[in-house]
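Every protein chain but one is kept in place in this view of the complex.
Labels run A and B following the written order; every chain starts at residue 1.
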Amino acid sequence: MEYELLSQLRQQNPVVLNISNFVTVQDVANGLNALGASPIMSQEIKETAAMVDIAQAVQLNLGAFTQTEVAHLRQMGITANQAQRPVVLDPVAVGAIAYRLQVAQQLLQEMHVNIIRGNAGEIAALGGFAWQSQGIDAGQGAGDLIEIAQTTAQRFHCVVILSGATDIVTDGQRVTEIYNGTPMLAVHVGSGDMLSSVTAAFAAVQSEDYYEAARMATLTFGTCGQLVMQHQPDCGPGSFLPAFLDQLYQIQVEELQQMADFQEVRS
Amino acid sequence: MEYELLSQLRQQNPVVLNISNFVTVQDVANGLNALGASPIMSQEIKETAAMVDIAQAVQLNLGAFTQTEVAHLRQMGITANQAQRPVVLDPVAVGAIAYRLQVAQQLLQEMHVNIIRGNAGEIAALGGFAWQSQGIDAGQGAGDLIEIAQTTAQRFHCVVILSGATDIVTDGQRVTEIYNGTPMLAVHVGSGDMLSSVTAAFAAVQSEDYYEAARMATLTFGTCGQLVMQHQPDCGPGSFLPAFLDQLYQIQVEELQQMADFQEVRS
Partner (left out) sequence: MEYELLSQLRQQNPVVLNISNFVTVQDVANGLNALGASPIMSQEIKETAAMVDIAQAVQLNLGAFTQTEVAHLRQMGITANQAQRPVVLDPVAVGAIAYRLQVAQQLLQEMHVNIIRGNAGEIAALGGFAWQSQGIDAGQGAGDLIEIAQTTAQRFHCVVILSGATDIVTDGQRVTEIYNGTPMLAVHVGSGDMLSSVTAAFAAVQSEDYYEAARMATLTFGTCGQLVMQHQPDCGPGSFLPAFLDQLYQIQVEELQQMADFQEVRS
């Protein structure tokens, strides 16, 4: 695990450009800022080239799903590919809404995405597995989650983060299970969106191996959540967010190393 | 009072679909999630049928008021009617802006709404009463609030929740006054929007009598606010929100029963 990426992130303060859905956009901005990155958001397609130019990584969140936004997502992704900026995709609710899955598949043909981050329902849908999502939540399904994550990663030649009770990170070959975390992250709406943008921030400082970037993002995020609940065991989902942002701000490499709980399942 | 609806809500985890205004959308999502429902938001009219299909209730918030959004509100409401999903309407600022009142009246002709939730100024405007609203706030007016709520409920054949220092819930005939609450709810922007979506969650699990759903939503919401201020009397409007979300998450049926402070004015 490349723990030093956290220090590099804070030193480099990368600009992370987001097309972020309107529900969780403020959490995404605050999460990036707390961790040590510099968030910027765009809603106007005419700004795409200028925005990508000043950014070191791009996060595309499919919770933003008007037709205008989909056109913007498309142009942003293609522009980021041309400019060689890492692209993280968060396929919100593609497991629940057929129309979203169809648009996501189309986008994935038109651009190359370096990292996809979603819950089991979303990653399963992209990988072509049967799954019963529940709205924006993962829902229920059968099937081996590692196989689902690997297959999806292989299909799109990218790294996949499958978020859940255990997080799975894979580039199609290598697989790491990360156990740090807390169920409270799933109660707060927007945790996943924050992780996707935090992943983009790590990708900005480790562009040679996005698997390592994705692992560190997931480990840092889960550990911060775990620390909050360790310090305040009675914390509810409302108090969780401010405490979690504080943790993103305060977490140090040494603390990460001590807390880290993961396993390289395949290397 | 059907206290058990709270347990049913948590057991069933209903998907509540919202067209929610961009100011308070994250509070709405977090409030639903904290209570035990599953929020989903939409901004794209093409998704309407698929979204309504996976939802157990629909909340339409008129704070979302671009022409595109009004078209979306219309289609969402009509689709929900056809699919027999309960519809809750929050007529934000119709008491202050004539154009909004006009659009709201038009929408209420085109769809059937099961529950309307607003402040005195908004409910009065829909009922045709004179009132002086102050922007998004209730403002000042003369007139008996029970009469205003009942008349509006009768006019639109629906349940009305008139939020205020005392909340009034009526189906046009039956009337309940609910005294649980705290003035701090009015200081935090978006409390009303949260209550509207929480009402939709209760309507999802009590579709045979929306009056009961509306009463339980209002009682639960007010009691949670009251509990926050009881536990932290010096709480300001910033600390209030996280503590309130915690309460929505933690509140139990027994606590509600003990705290409940209401009167059936007409039955």
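As a convention for this text, a contact is a pair of C-beta atoms (placed from the backbone, for glycine too) under 8 Å apart; a residue touches a chain by one contact, two chains touch by 3 or more.
What you are looking at is a predicted structure, and each value in this text was computed from that prediction instead of being measured.
Interface note for the absent chain: among A:132, A:230, A:250 or A:263, the touching residue is A:250. In the complete complex, the hidden chain is touched by one of A:8, A:33, A:105 or A:207, namely A:33.
Remark: the omitted chain is touched by one listed residue; of B:74, B:117, B:174 or B:188 this is B:188. Listed residues A:9, A:25, A:93 or A:219: the one in touch with the omitted chain is A:25. The chain not displayed touches chain B at residues 21-24, 26-27, 63-67, 69, 93, 96-100, 134-137, 187-190, 235-242.
Interface residues of chain A facing the missing partner chain: 13, 15, 22, 25-26, 29-30, 33-34, 38-44, 46-47, 50-51, 54-55, 241-250.
What we mean here is this: only the chains that are shown with their structure count from here on.
Work out the mean CA point of chain A and of chain B, and you get 33 Å between them.
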